[in-house]
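Would you mind keeping the following structure in view while I ask a few things?
Complex shown without one protein chain; remaining protein chains in place.
We just call them A, B and C in the order they show up, numbering each chain from 1.
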């Protein structure tokens, strides 16, 4: 899972948390550090606008994807998810800097930037790649056939869930064309290993190691108690049909949303893209897990 | 929990599942049986309209509450919940007749009506009473203080839950004025013993025996894994404040619904009313539980 | 649940953790504090022997129960459970002093003794009483009938569990003579509210508020997934019959143990005794719960 190489980077992008003005000092600090290590620095255009940070060229996310060979993201896991979803198709490695508590995937603290960033940029890092989900909504056409009305990537999970005014949704799930189960529940989560420690965990799912070639289907508050989470190989396609329930919707990483109708079919498959994270040397998935899950401490 | 008395009934109400035309034959059958046992029969007005059953006087639910001394409900547990919520303030005992699978609280099958109903009406029954929840939404007034903007009874549960576009709701719960927990979750269920085998069970709650003077607070998909269900005495008041989360709503038995705003306070307490169910002789809570939970059978 | 009275105490017993030599300085400190407040101090005989603390009269636990009007226990929750099980029949109130992390029921830290103890002894405390379980093993006699071969109190829980060489135990449970379920599992826990945050919680049970007149039956790793925890009123009797499984045993608070044979019947009922805990003023069950369950903090 982790390989240390000695490559170097030429052009780093700096991306900040959405609409967070207060992070300008941190961004400046990171930008200085990046510059000192000899890489060209560009700032994501929205980040530049929101913070007034105008000393560096600004690029759109797509430009960053095409032109930069590393992106430094300042924010929490939520920010990282949003950026990773946008950049995954460009294969740009990501480095996460967290201002508050360390996250699962943003694991450099602000105060460690001056030491950790130059080390990583000089090639001393642990690289780790995470699988990406691709989800789509297919809607029956009047004239027959299905039409893709929405599609997006998800780093954590794709969720199909009931509307606020419905008591449940009924979902028919298939894997590779084989009928798995009819779920009467608040919803159904399809989570990657990265997402297994997020919403899927709250709903009763297991933790999946990022090196596992699988994902997990976790029903939310299922009427049938034996409808337990199922971990399936991530090589297949998961199809979910909306059988019953008003105002159902589908979301990607709890961030982008599509409304669903009866008869809509949601398709989830593994993306050909993967997200690449660069961690400081010595980084270790289980150590992060123990810290985030508080396994080192007390009773609960 | 169960007491057999030898009282008799004079005036029975007959109430059918909402908008279910097909149940007319069953209703006629039940009405005949009731008449034969010597009680006066009235039919709930909506039931009469929906089914065209015009041979009996029709009464509104409020009239039934005031004038009848027993109500026979034909439908499933959902119908029974709706009727019980309306009639609980009148203390009228309820008898449930189920056309399909037996429910938790509708436990006479259609084919057993001719035998079971006369027995019950002649005083040979197990009477059981269930606690009722009273919930209200209090909203801050501009001029200060709180205003009750919605209130209702619930037989099963009161649920506060997130809107479809929010990733979670944050709820601050107090019991008798003491701070219990801040829940970041899909929602929070306060369930009576009757409701403990419904939605609360799906969300991970325990089963509460109907004789228990308590209810259970069950968070739905809580971010904090140690936020386990808590069973508290039902003598106190539960206050839930909406701290964060868009489009939150409150529902009663998954049937009636109120929209919530930040700062709204939901109050749940035990109603002075109780629901009275009349069961055939030999009825037994645990036997119903085993049948509904499928404990008699195999692996899962 | 909490009442502040203004009574005073005359004779305090001091009891230390079993075989913990190192606690002599703490005990001396506590004994001085007790003496200064004007109460007579006796030391439990084993505690005196283990620590060499010979400046005070020593009493057996039974003598303490009969002669003292308060007992101060120095140790963790495990020590308190053991002492409470011995003293519960004497109705002596208990005060718990914890050297390490605060426990659920030992809630004065060593450093707070000088302030907290005199306040409590002068009558400024929150008194709380907890229900006690009484368990017995009844074995069929050759000549017919059943013989009680073991009985004890439990503050937390009574557990019937499989032997190490068996893959499971099969247990038939009845409440008040009514058949509840046949459990094929690693075992079955009957926990009081006090025990609901101990082993029962690990096995999937809910938290029960100490004011609840109920207890919970939690199967351990049940084969049948729908065999969920059941909370029943604590006024009844729970009977558990060993139907199958080698080397089953029964334990009380995970401390005292009885071996079981096929056909043995375990009976659990509420004891007429209760345990009385004295807490510092301002003590609050939910605050203790939040601290022990780490609800104030992060993700997990």
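Going forward, a contact is a pair of C-beta atoms (placed from the backbone, for glycine too) under 8 Å apart; a residue touches a chain by one contact, two chains touch by 3 or more.
Because the structure is a prediction, the values reported are computed rather than measured.
The shown chains contacted by the absent chain are A, B, C, with contact judged over the whole complex.
Of the listed residues A:35, A:63, A:224 or A:255, the one in contact with the hidden chain in the full complex is A:224. Which of A:95, A:158, A:181 or A:266 touches the hidden chain is settled by the complete complex: it is A:181. The chain not shown here is touched by just one of A:64, A:138 or A:208, and that residue is A:208.
Contact with the chain not shown here comes from a single listed residue; of C:91, C:202, C:281 or C:296, that residue is C:202. Against the chain not shown here, chain A presents residues 175, 178-182, 201, 205-209, 211-214, 216, 223-233, 284-287, 289-290, 293-295, 298-300. Although one chain is not drawn, its touching partners on chain C can still be listed: residues 161-165, 167, 185-186, 199, 201-204, 220-223, 225-226, 247, 249, 254, 257, 300.
Interface residues of chain B facing the missing partner chain: 101, 225-226, 228, 292-294, 297-300.
Rule of thumb we're sticking to: only the chains that are shown with their structure count from here on.
Annotation: the chain B:chain C pair of sequence copies touches via predominantly the same residues, more than half of the used numbers being shared. Taking each chain's centre as the mean of its C-alpha atoms, the one that lies farthest from the centre of chain C is A. Here the spacing of chain A and chain B, counted between their Cα centres, is 41 Å.
Centre-to-centre, using mean CA coordinates, chain A is 46 Å away from chain C. A straight line joining the Cα centres of chain B and chain C is 37 Å long.
Contacts with at least two other chains are made by residues 225-226, 300 of chain A.
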